[in-house]
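Heads up, the thing below is written out as structure tokens.
For this view, one protein chain was removed and the others were kept in their places.
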Amino acid sequence: MSVSLRTLNDVVRPPTTAASALATQEYFVNMGPQHPIAHGSLRLVLRLDGETVKEVIPVPGFVHRGIEKMCEHLGPRQIVHLTDRMDYLSALMNNWALAMTVERAAGIAVNERIETIRTLMAELQRLQSHVLWWGVLGMDLGAFTPFLYGFREREVIGEIFEETIGARLTMNYIQPGGLMYDIHPGFARKVKDVARYIRPIIDEYDTLLSGNVILQERLRNIGILSPEKAVALGCTGPVVRASGVPYDLRKVEPYGVYGKAEFDVVVGTVGDCWDRYCVRMEEMRQSLRIIEQLIDNIPEGPHMVVKYGARIRIPEGIHYGQVETARGVFGVTIVSDGKGEAPYRMHFRSPSFNNLWAVTALAPGWRIADLIAIQSSLDLVIPDIDR
Amino acid sequence: MMNLATITSPMDHPYTTTTVSDRAADALCGNLLLSVLYMVIGLVAVAGLVAGLGVVLIYVERKVAGHMQARLGPMRVGPHGIFQTVADTLKLMLKEDIIPAKADKPMHLVAPMLAMAATILMLAVIPYSNNLQIVDLNIGVLYVTAVSGLGVMGILLGGWSSYNKWSLIGAMRAAAQIISYEVSATLALLAVVLFAGTLSLAGIVESQAAGWWIWRAPVVGVVAFLIYITASTAEINRTPFDIPEGESELTAGFHTEYSGLRFSFFFLAEFINMFVVSALAATLFLGGWMPLRIGQFEPFNSIMGLVPPSIWFLAKASLVTFAIMWFRWTFPRLRVDQLMRLEWKILLPIGFVNLALAAVAALFGLYFFSGP
Partner (left out) sequence: MALAPGSSKRDKVNRPAVSVPVEALAALAPKLRDDPALRFDLLLDHTAIDWIADGRFELIYHLYSTVHGHHLTLTTSVSRENPVVPTVGAVWPIAHWQEREAFDLMGVLYDGHADLRRLFLEDDWEGHPLRKDYKDDSMLGLPK
């Protein structure tokens, strides 16, 4: 029986002397919650030997809001609001995960119009999320301009969301039983315009960053993650696909109308930062492909099959549902005791939380600059880690 | 007065050159007051240059950055934001000067001044026009190379004295980087010195009366120019070599713990260094204030001579400055070991070979419009 509890101070031991010919000393540095590179408030305690990273100790929790506790007294429609605020760059996909789980549990069948629009919105959001990731990667590696180009494209897609949903960040659109609002008549034309605009821009991104020898030097053969290690470390999404495992929920367990759309699962070979970069760039093109196939074939029908205000009863038991967000598999576990609308226990399997710990395995042995590149290529959203 | 007879170029040009210090020296024999006046003018001119260049360059950088990034840059303070830097300078001067409690206070105070001092010392020897130069030393190039090392001291002291691990990392990186790239930059400058036959900057400009060294020295000139620009971008800590202040990694690197006026010294020093480097590139490779002249082809030369020399100089320096700014907003950053490898394994060997070839070319007169 050996349960020993520790604190952070036990981990941050007094620095030991590294065994080398020169008398060097290891030291601890805080890449603290406030940092220009941090994509949010994530604290990384680094043990360094000169410029080389010996150990990375992430200390999450600065954005922990107790969402799971809050869910224990909220109905499903209210919980959808909270799912936006976890991985806010895939807000619609988070909404969908919850909606899907509740619908399957409660036995609500949605029509094809709803499923098609959900798929379209999810792919638009995946495109938007990857565009932002590209910009932030450029900025992390020192090229400031891609950041602004990425945001310019994000604005363009955000306009579609704003017209249909009314919000730019916290969407709260995909509800159990359907959609909050129906799409407006000009939706298809607008989406086609945006798709036509963005397709050459992704090629421009390749010209600007992908072909740059400095960027390739910074990303190639850095942070190589083998497929077995990726799966063992719980990684999903582009991270595990870049390592060579073709695990994409949209193909493996299709939901929505993904079964009807033709697209490829992008898989890498080496599993380094460059592969993760290329996988996401190609995923942008695949998302465009899906959008273009679906946009002209939205069937007719109501946008909500459950009356507003009707009680949604989730039967007793454990219900699990998952979707493929831009970062990986987002899973929802609802434990219901059959009484009332609020779940007895709600748990979210967030992709960023499970991808984060890969950095503790990948970074040691590399330099600080490589740690930045690795963390950027993992594409983490901090509120998703902390929930 | 220096002896212009040592210049290899036998070509004549219709420009007479003087410097402020020459005038001061002349006046010393007779009129002491006039001499002192000239010296004061020289000092004020340098100070004015620092202020003026700072205001203009920072504004231009922000506008250039903005337009390259699909946005406008400063637009509010004055028409199209032209008073933005003035407002920023006022703000920085009025800010509280914070020194970390455990910082090494004397070093912390001295560091920005060293950075500034290096910049000002270099500004004094650049020939801006045929009669607009503060001092012309007959060891001009050597002096410039030596004094730029003072800037390293400023960065090192600033990072070390801040009692901040991130600043220390930035300072260490800067020291390694700047000291390494000084070698390549000097080698590139030496190639031009071989052709011009003099270390004095005014002399080098005059040696380009028959044509600029970048094209007059076959191939060697272009290679030396490219090496010089690359090495100098590294010297002044600009992207893709800005790891000492790598914003994404080290917050602000060596100047993290500086605020207010003393931060503005570092900030200003960086921009004026950029101008100095461009001015030196223009002086040594692009002819300085000398208009574009082709041998003794008078019709062409006289047309080119219609534009005053100071405008020529300004245009050339601005072009190189714009190019350096362009680099910053395009390229990602090199990692520190890649940077070292670039210098020691790539630029340095090329620089040596280039210098050897330049020596051969200079010895046998294998350049365009060579002397008798």
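Chains here go by letter, A and B, matching the order in which they are written, and residues are numbered from 1 within each.
One rule holds for everything that comes next: contacts are C-beta pairs under 8 Å (C-beta built on N, C-alpha and C of every residue); 3 or more make two chains touch, one makes a residue touch a chain.
Since the model is a prediction, treat every value here as computed from it, not as a measurement.
In the entire assembly, the chain absent from the figure touches the shown chains A. For the chain left out of this panel, the touching residue among A:27, A:88, A:187 or A:357 is A:357. Taking the complete complex into account, A:245 is the one of A:191, A:245, A:294 or A:323 that touches the chain left out. One chain of the complex is left out; on chain A, the residues touching it are 1-11, 60-61, 64, 66, 68-69, 73, 104-105, 228, 231-234, 236, 245, 247, 252, 315-320, 322, 329, 331, 333, 335, 344-345, 347, 349, 353-354, 357, 361, 386.
Simple rule for what comes next: only the chains that are shown with their structure count from here on.
Mean C-alpha position of chain A lies 46 Å from that of chain B.
Considering their complex, residues 27, 29, 35-37, 51, 138-145, 148-149, 152, 208-209, 212, 214-215, 217-218, 367-370, 372 of chain A touch chain B.
Residues of chain B that touch chain A in their complex: 65, 68-71, 165-166, 169, 239-240, 242-243, 246-249, 251, 328-338.
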